[in-house]
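One protein chain omitted, others in place.
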Amino acid sequence: MGWIGEIDLGTKPMPVTGPLVSLTIDGQPVDVPAGTSIMRAAALMGTNIPKLCATDTLESFGSCRICLVEIDGRAGYPASCTTPVTPGMVVRTQTDKLAKLRKGVMELYISDHPLDCLTCSANGDCELQDQAGAVGLRDVRYGYDGANHLDAAKDESNPYFTFDPAKCIVCSRCVRACDEVQGTLALTVDGRGFSSHIAASQDEDFLSSECVSCGACVQACPTSALIEKEVIKVGTPDKAVITTCAYCGVGCTFRAEMRGEQLVRMVPWKDGKANRGHSCVKGRFAWGYANHKERILNPMIRASVHEPWREVSWEEAIAHTASEFRRIQSTYGTRAVGGITSSRCTNEETFLVQKLIRQGFGNNNVDTCARVCHSPTGYGLKTTFGTSAGTQDFDSVQHSDVILVIGANPTDGHPVFASRMKRRLRQGAKLIVIDPRRTDLVRSPHIEAAHHLSLRPGTNVAVLTAMAHVIVTEGLFDEAYIRERCDWDEYEDWAAFVSEDHRSPEASAEITGVDPDELRKAARLYATGGNGAIYYGLGVTEHSQGSSTVMAIANLAMATGNVGREGVGVNPLRGQNNVQGACDMGSFPHEFSGYRHVSDPEARAMFEDAWGVPLDDEPGLRIPNMLDAATDGAFKALFIQGEDILQSDPNTAHVAAGLAAMECVVVQDLFLNETANYAHVFLPGSTFLEKDGTFTNAERRIQRVRKVMSPLNGFADWEIVQMVAQAMGLGWNYTHPSEIMDEIAALTPSFANVHYDALEEHGSLQWPATAAAPLGTPTMHLDGFVRGKGRFVVTDYVATDEKTGPRFPLLLTTGRILSHYNVGAQTRRTDNVAWHPEDLLEIHPHDAENRGLHDGQWVSLRSRAGETTLRALVTERVAPGVVYTTFHHPTTQANVITTDFSDWATNCPEYKVTAVQVSPSNGPSDWQESYEAQAKRSRRIEPRLEPAE
Amino acid sequence: MTRAYISCDMASVALGADDIAEALTAAGCTVIRTGARGLFAIEPLVEIETTDGARIAYGPVEPEDVPAILDDTHPNRIGDLATLPFFAKQQRFTFARCGITDPLSMADYTAHDGWKGLAAARALPPQAVVDAVKASGLRGRGGAGFPTGIKWQTVLDAASPEKFIVCNADEGDSGTFADRMLMEGDPYCLLEGMAIAGHAVGASHGYIYVRSEYPFAIRALNAAIERAGPILAPFTVEVRVGAGAYVCGEETALLESIEGKRGQVRAKPPLPAIQGLFGQPTVINNVLSLAAIPFILAEGPERYAEVGFSRSRGTMPVQLAGNVKNGGLFEIGFGITLGELVNDIGGGTESGRPVRAVQVGGPLGAYFPPSMFDLAFDYEAFAAAGGLIGHAGITVFDDTVDMAAMARFAMEFCAVESCGKCTPCRIGSTRGVETLDRIIGDRIKGAAQREQALEAMPQMRNAKVKHRSVDEEIGVLRDLCETMKFGSLCALGGFTPYPVLSALDHFPEDFGGARALPQAAE
Partner (left out) sequence: MMSTDQRLAYMADQIARNFAAIGHDKAAMATADHIAKFWDPRMKARIAGLTDSLGPVAARAIAILQEKGAPPPQTHATEYADVAGAGHDDAG
């Protein structure tokens, strides 16, 4: 694919709300929506008015003064970017007078700009140079010895980009991007007049400032004042491929810009429907892991985990894998093996892994990492609404009046969506945050939560039921909506249940720790404040009552009529890039693709016909059950694609014991991850840059992943799985992932219209994409719930069995941070470590004082499950009695601490509630020391014997 | 007991009014502090009330003059001020009470026709009030001269639950002091005008944005707001204090500053009348515009409009400053000539030397030579002559002035005060100073060769290596002025060329003697 230049129409599009406005520009008639700028109107008809401070991703600003035009009957020379069209307006964009004015302004710009275009890293990708040419500037008569900024010091502190004030034209595009697009407001113009200059925070360097390195400023800069270090190093790209980010569930679309097969930079794509041209530090910059020296490129096997790895040919590795699985099945039974699909791989790859297991292994022992994150979402939303996914698209938030965020920290976890949400909040939408931590959303520039319910971890259900109590007993429910769309009898049962006195905010305050007045106000606001939208994350699902909490959320939304249109809904913020897709593709042990139970004879017949084998009608094992079965000797082999269960799953010691009890663990991954320490076969994986396929994001949007470079390991992951299948005699013969998608579409009703040509044509599709909705479904349940009637479910508060006590008086809750992703396997291998080199334990000053702990001190963190050490961060972000850490670094092993408790319905682990004690420490725990020694031993690779010449 | 009137105006106090007041009190007088009468040549000024209520003025006086004043033997006895030509010639519509009443006395204000305009306005529907302002012909006294009634109509027509009245009291032009005098000498007049505006457009809250350099005015306004609260209600007013940026006198930068942001100009549209303070429809008017309103409502718009000249109706409080004999405030109907103001009213220069130039409209106004003194004081006439009335400050210079230095000062002023948003102003003003430095330097040194090491390098193929002549430099300067005038975002950069070009046009001899006609630049 060649270079796809992005067209910049100068100012933002205007919605068509009435008749178009007709005007004449340079003698040509043009019709545009009211409110459109003259600049955009001209650009739409192909006339490019010179511009520097205007760009169509930002509000018009009017500072550069080269877009001036003449308008009949109007004095002076108005700026075309800030002047809206009016009916009958007659505009001239090019006259002698305008030419002279523009040249005069450009002469001033260039009089304070280095003339090093030949050696400038922008290399022509520079709007200043383009416009200087466009206005015909040939001479700077002021000379070059006047006042200037050419000696200003360059800021190279950020690992990914530099700021060179000498090349800055003070157009404020970076400042405006930081304000309007990202919403961090880290940049400003300091000084005034000629000494005006861009400053990060209080004139700090970028790295130590509040900058979150989202790249919006770099993207907005019209010169090379802000430019990626990779472009400085490699040179400007000459071709681009549109693809989808492989980090979080937002699913940003990027232009991967390359020279040859060398990736130069990832630039957020304006036409991306999930991100609308925005990005975060991970997707924008943290792709260096793809070429990291620790990547494993050759297949390896070993007989025992105590031996070093031995590099082998692909043929040998595949044949060994197939024969081991067949051997184990013939020895221990069909159900003794299973596999784990990856939420980081494509839909096609995931589909193939579960197909390998169902068709090839002949059982349903397939699970995926959604087990440990959003499995309760699937259970809860399917039970109440009939669909295992969020109800809205991301654009919906622009229509919300009240936004309720519960158990989610979008500014860290889903930063690009968080920016959208923050924009809406700055416009005046009200915010309710239910979270034990004072997350950034609670109070940030120009945003303050109307109510922050800082609840005791583990009491979500009690808080939500108390809100329902207020809504029902104060008559704030939407009776007409409920009668029309829901089962009224079930509503009445539920209403009676939540109305009981002991479920009131006052009665439950002792359990939840939430001020009843605040809770009542929050409930009233959500019920009566207009369009109410709920966004939630793993703070909801990763509990003993995860599924109940999801259903309690759905109950609230139905009771207040907040489902089935734009601006409302129930929106799970999905963790990994393709966790929605992995679930859709039949990665759960009880469901085929499209969420059809394996016991459903019709569905099973469909797959049996297509795959030509009988399929098991009994559910398979979930990940924790597989590990239990392994320790019992009944489960012996596991195929794991792109997943590091040893680091990511709870109670590390239990995971390790399960893995150690198996005879063949196959890990397919980019790196020798922690799980690989217990593996017998290692199949090198490919990155998202190296293959074709699709990801499905949190808004059910299916988007193309396109191959940017050849796989360093030789094969895309789907090819590797196909080779294993072929070695097991399954006769697969896919030549391209599009053929896999065709099979998915044929076997999955909600994907019926999903084909690569449709994706090419429309850019993306949100399932369901069926004959009835060929272009997909942005908002679900428009006319009625998918299942017919929305179902209210009684959600009793059943407290977790994980209790604090004298030995473990604090509650640990875990989460993540902006700069890192999941287990950190990718981000730790990038310069993102500059922001977060280690996991820290957040502890309230009061709790720290009681234990004699100070900021930065090494502390021991102990639970009933295990012990680890890490450094303390004393902060009021956490409430007294609560501590918090991230799980990005294997040296910390936060999951050594977490317990076996899990959601009652789905076994999603209770990561968010662990009773712990914290005390001063001198060094690593015994577990950390023995684990590190074991890991070091396990990662040995025997040098390959090169055949003699 | 003898009643004595002494101004508490900041200028009067600077000239020693407080000491006189103290001496009079010590001598047993009842001292009443008023605003300033406006003629500073006779300050400190004392007026002694006679038994029949008339006032006998003495000035200038010193504290030790008190006995002579009380004896009526002081040589600087002026008598009835109204008979002094400086006052006799004025038409005091806006400043009628200033210098006569105790600025904070509600009784005084009411007794001198105060609140009549507000009462009249509140008896009318909003549209009728706006119509009256339109009929008066009042134009924005801050400098732009935009018809006030039309601005109010726009705000009245804008549908919004919240609207604001903003008074621009960021009087930053050199040689101007009318806003300050009014705020210190008759603050209720301004508050009354704002309350009328509030009623007219449907705004319930107003802000007065005052520069921090006016502590007396800030004090007077705050006291007046407190006392007049019940009468103004439901309209409320608060004072916001600026932080010394000239550009915050520009209306949109002023709004940004009130909002707590960096004082930076906004692009228009949207007009403040439609999306102004905090995004709401906003009337933003100068002190003098709002202070003219009570008269218009109380006396009727016809009474106001019958004074004036051409499309400039009503009176203008002209401020005479600089090297002038009778410096002060002179309120008069439009149409008086520049020469009358400078020579007849102002009495020529203080130094006694011939007048060489006057600058009208603050630091961004044009310089006029005496040859143009028959120019009528009128918005359109001044614009046609390449100048502007602005806030009606007139600064007088005698024949020792160096007009090239004055042109340089204009550019330097712009460079210092530029907000930095738009390029013509941000970079252009600095380049203007540099270009003028080259012109002035050449004038002093003759056509001496300057160092141009960089430009002389062979790589710099587009740079002129030959030294430019003064005429060529002036050509560059004129081009720059054109870029700034037509390219700048606001009046700061847009008006800076006025003093520069007028100096070049009318005083070419100060720029190296070359005859630089306007068309030479084309």
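Every chain is named by a letter (A and B) in the order it is written, and numbering of its residues begins at 1.
The rule we apply is simple: a residue touches a chain if its C-beta (ideal position, glycine included) is under 8 Å from a C-beta of that chain, and two chains touch if they have at least 3 such contacts.
Values in this document were obtained by computation on a predicted structure and should not be read as measured data.
Hidden chain, full complex: it touches shown chains A. Per the touch definition above, the residue from A:Lys97, A:Lys154, A:Arg483 or A:His597 contacting the chain not shown is A:His597. Of the listed positions A:Gly143, A:Gly386 or A:Pro436, the one in contact with the omitted chain in the full complex is A:Gly386. When the full complex is taken into account, the listed residue touching the unshown chain is A:Gly620, out of A:Pro505, A:Gly620, A:Pro711 or A:Pro737. Of A:Thr24, A:Thr188 or A:Thr770, it is A:Thr770 that touches the chain left out of the display. What chain A contributes to its contact with the hidden chain is residues 335, 364-365, 379, 382-384, 386-389, 497, 544-545, 548, 589-591, 594-597, 599-600, 603, 618-621, 625, 628-629, 631-632, 634, 651, 653-654, 700, 749-750, 752, 767-768, 770, 772-773, 777, 780, 782-788, 791, 793-794, 796, 798, 900, 904-907.
As a convention for this text, only the chains that are shown with their structure count from here on.
Computed centre separation for the pair chain A/chain B is 57 angstrom, with centres defined by C-alpha atoms. Contacts from chain A toward chain B in the complex involve residues 60-66, 68, 76-77, 79, 81-84, 97, 100-101, 104-105, 107-109, 111-112, 138-147, 169-170, 172, 188-189, 191-196.
Of all residues in chain B, those touching chain A in their complex are 245, 247, 262, 264, 267-269, 415-431, 434-435, 451-452, 454-455, 460, 462-464, 468, 476, 479-480, 482-483, 486-489.
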